[in-house]
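Heads up, one of the protein chains got dropped from this complex, but the rest are sitting where they should.
Entry: subunit A
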């Protein structure tokens, strides 16, 4: 009896003691923001930069699909997601929803990257000089500010006068909704200017993917930064400033159209595949060009090859398309952020608007000739040239997120076709519902 007692008591005591581990259980799976910003290592900083570059791709397909569908560049058919053919086209009495994936997902992902940019800025600021020297820190900051501007631009492109908020540093209170897109774009420019200042004379130590091939050093990033600024400046109708920015960018009237900065995609482990690629002639999940893409194109224009005729047309919800979008040819295909073809068109636009017509025509003809068209022979008026410019922007930048924005800039949304009687052409997305959660 006594024996049993002592044995059992000892066993229970041992069990209790061994079971009583002490201490906090920390995050087992991922780094935690607080730890990474307070005293970063060099690899921490690199990881943050990579996260920014990688994060820019999240929900990019949703963004391009949305603006592509509303801008009548494509139809997006999906067996399981009706709202590409209902809400986005205003089918029936449908309207754009302020709490649905086509808005909230890209919107959230862009601000998420902006948050990460501020995390990088904070971490860089707290990094010891042994980790990164001042000029090296400037490169981190310049990259962060450049991307901040770019990401904010994409969101204000969606919501326009529904507004957006200017992102703020970690821990600061959120600012108001700004419903004047011009003011938001001023902020975009301000971020880009800060980035420009920092990148000037900076030393880039961090790695970037091959999407930035040719632009991985400070000078390259600076040219990228200025190219983005040129885009914003034409949106702001600051034509002279746009031309100045172009001169500091990688704009090259005679260069390759595809020189530029891209989102890198890959099916490799741990990477993201390019979901904008859908194999031609498949069913269910489909991107086909809007029928007007083929009917409005000038015969012989090689930009028709951005689409490919399907074996059989495909229909959903009363809409039919017969040409698959083949801008991206595989799951590994890159997606452009900004490239020289757009810069040439920005140059042309700024020149038309500054009444430097011959320069504009030179630029337009450069684009036309590279796409198998004869030189421009239309009227030499600003209005006619703008029409010609918009034609080229439509076909040169097909599914790169421009047409809808361009038509809105020029007040031409009314010219977009409505395929079904009750369809609508939306001028902007609503402000996401979550923005009222303060």
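Convention: contacts are C-beta pairs under 8 Å (C-beta built on N, C-alpha and C of every residue); 3 or more make two chains touch, one makes a residue touch a chain; residues count from 1.
Here, contacts and distances are computed from a predicted model.
In the listed set "Probable chemoreceptor glutamine deamidase CheD", "Sarcosine oxidase subunit delta", "SusC/RagA family TonB-linked outer membrane protein" or "2-oxoisovalerate dehydrogenase subunit beta", the entry agreeing with the UniProt name of the missing subunit chain is "SusC/RagA family TonB-linked outer membrane protein". Summary of contacts with the chain left out: across A:126, A:258, A:315 or A:355, the touching residue is A:315. Annotation: of A:34, A:299 or A:358, A:34 touches the absent chain (contact as defined above).
Between the chain not shown and the residues A:121, A:139, A:243 or A:272, the one that touches is A:272. Touching residues on subunit A toward the chain that is not drawn are 1, 4-5, 8, 12, 15-16, 19-21, 24-25, 27-34, 36, 46-55, 57, 62, 78-83, 86-87, 91-95, 97-101, 104-105, 107-108, 111-116, 118-119, 164-165, 167, 174, 207-211, 264, 266-273, 278-280, 282-285, 291, 312-313, 315-320, 322, 331, 422, 432-438.
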